[in-house]
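Only a portion of the chains appears, each positioned as in the full assembly.
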């Protein structure tokens, strides 16, 4: 919702200014992005909604971000699908896969034996996949991107951040370009 | 952004359920609205953006709400327009209008004498009009509506809340109707 235009319109209401040209808008946006301390509110008028499927251990990091909304598939109400993440190019992945399969086998046995779904899920490893809807404004999105694109972030999470950055570039080209050049300094 | 459909979709991901009929969607939404404790996150996926013009004393109350974004016309950078709110049907409105005019006269004098805009504005009463853009999700909007439609809220603020409720009804008819019947109990 909103895109570059929402950010520019929010900035212009503060000064009651009007754009003389698209170039003036780009310059305004770059000034907002690079000013220190930063102007966060103008970027909050653009809002995104994503559907995400990722391993639990990635979702756990993701949901530490608080200025946004999540609704996740609940394993209290749903039965877990037999889907889990397998790291590539490592030794012992056979033992890993074998164990994950065994954990889903046990999960199903426990359910069959009358365990509640919310208790039986305790045996499923955090490489199991989950799904959620994420609604987030552009300011909070950039905060997440900055943290999760960082070389110190977990590799698996970084792959999601790169994909989201690609979408950001398509939907809000002016803001995303300014962000990459002036904040990420890529 | 989103509307009723975004709320329903977010709720359905939790249970991985699919709607069998529009009536089932309405029933789900009414259950979410009336459950205690309430399910707030599903309503946060629908987002609104409003342009508002109101007296400063209304804006001051409005901006106490924190789960939303405001960008306001700045009297540090802009010159205030000679526009102010006059309560109707009261004695002494002549003295009131006369004083407000005098305050704008003085404001202009101070500016002419070299005062900064940010300091000269100190003489303008809180009945002067301001303008802002407000981006807010449906959950936070309902919280504001509940507080500002309350008979104990200031009459002037209530008029804005009634107008916003009308827009809410148009844009999200299922959610707004459930809210009015089950929460506001109108």
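Just so it is clear, A and B label the chains in written order, and each chain counts residues from 1 on its own.
Basically, contacts are C-beta pairs under 8 Å (C-beta built on N, C-alpha and C of every residue); 3 or more make two chains touch, one makes a residue touch a chain.
Model, not experiment: these values are computed from the prediction.
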Full complex, copies of the single sequence (shown: 2): 4
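In this section, only the chains that are shown with their structure count from here on.
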Gap in Å, rounded to a whole number, between the CA centres of subunit B and subunit A: 29
Residue numbers on subunit B that touch subunit A, as the complex places them: 1-2, 6, 9-11, 13-16, 41-42, 44-45, 47, 49, 69-74, 77-78, 131-133, 135, 137
